[in-house]
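The complex appears here minus one protein chain, its other protein chains still in place.
Entry: chain A
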Amino acid sequence: MYDFTYHRPSSLEEAAKLLAGAEDGKILAGGHTLLPTLKQRLAQPSDLIDLSGIKELKGISEAGGAVVVGAMTPHGDVADSSVVKARIPALAHLASDIGDAQVRHRGTIGGSIANADPAADYPAAVVGLGATVKTNKREIAGGDFFKGLFETALDENELVVSVSFPVPEKAGYAKFANPASRYPIVGVMVAKTAGGVRVAVTGAGASAFRWTEAEQALSANWSADAIKNLTHGPDGLNSDIHASAEYRAHLIGVMARRALAAAG
């Protein structure tokens, strides 16, 4: 790890100012992705701005038909939250299956989506539930947030403040975990929302994407039969030592059907 200057601001404004003022500042949330990167000397930020001192960033609330999760809320809190479990059980389930207990106690939703790992779980929920990402500057629709491999719509000095998930009528999440890392090789969120049916896929492509054929089929007929024989093509999907594009394409169908079954 190279040297850096450590800051622990107590307000969002201060954090934004520190970030803007730093030569090459980086936000530190749970550190579960950032710290290993630093230890392996793959990044050399001048400043680390730790968000853990900003109380307003942590916590879960319900407002206007949506569940709002603060950026610094760890996965374990989402998994255990009575609000999330009651209103969006699929989201609680998704969070409960991220990493292991240690990871769930440190890793945060803000860090996860800002990092935009193609194999992260949360993007399936952000896209699949039609969430809204609130930053210190604006609101970004979930579907517009992920821009590619480790790329988001966030500007240089923009911070994730919270993620607002509209409560769906029904939703289910199914994940096929990488046997080594246990990140999703393919994860699919299927939801019936006020804005229509959404099927979002993570792990399979450069970033989370919607499977429109499945959405159309389920909009017409919300039942297992509707997507029983539906297949996703392998074009453009990830291919690596763990899974070929063809296998991932197949798993998208399987996981979508399982997510649908879980949604009920």
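Criterion: contacts are C-beta pairs under 8 Å (C-beta built on N, C-alpha and C of every residue); 3 or more make two chains touch, one makes a residue touch a chain; residues count from 1.
Throughout what follows, contacts and distances are computed from a predicted model.
From the set "ABC transporter permease", "Ferredoxin", "Xanthine dehydrogenase, molybdenum binding subunit apoprotein" or "Nitrite/sulfite reductase", the protein name that UniProt assigns to the chain left out of the figure is "Xanthine dehydrogenase, molybdenum binding subunit apoprotein". For the chain left out of this panel, the touching residue among A:150, A:222 or A:247 is A:247. When you scan A:61, A:102, A:181 or A:223 for touch with the missing chain, the hit is A:181. Residue-level contact of chain A with the missing chain is found at 1-2, 40-41, 176, 178-181, 183, 241-244, 247, 250-251, 254.
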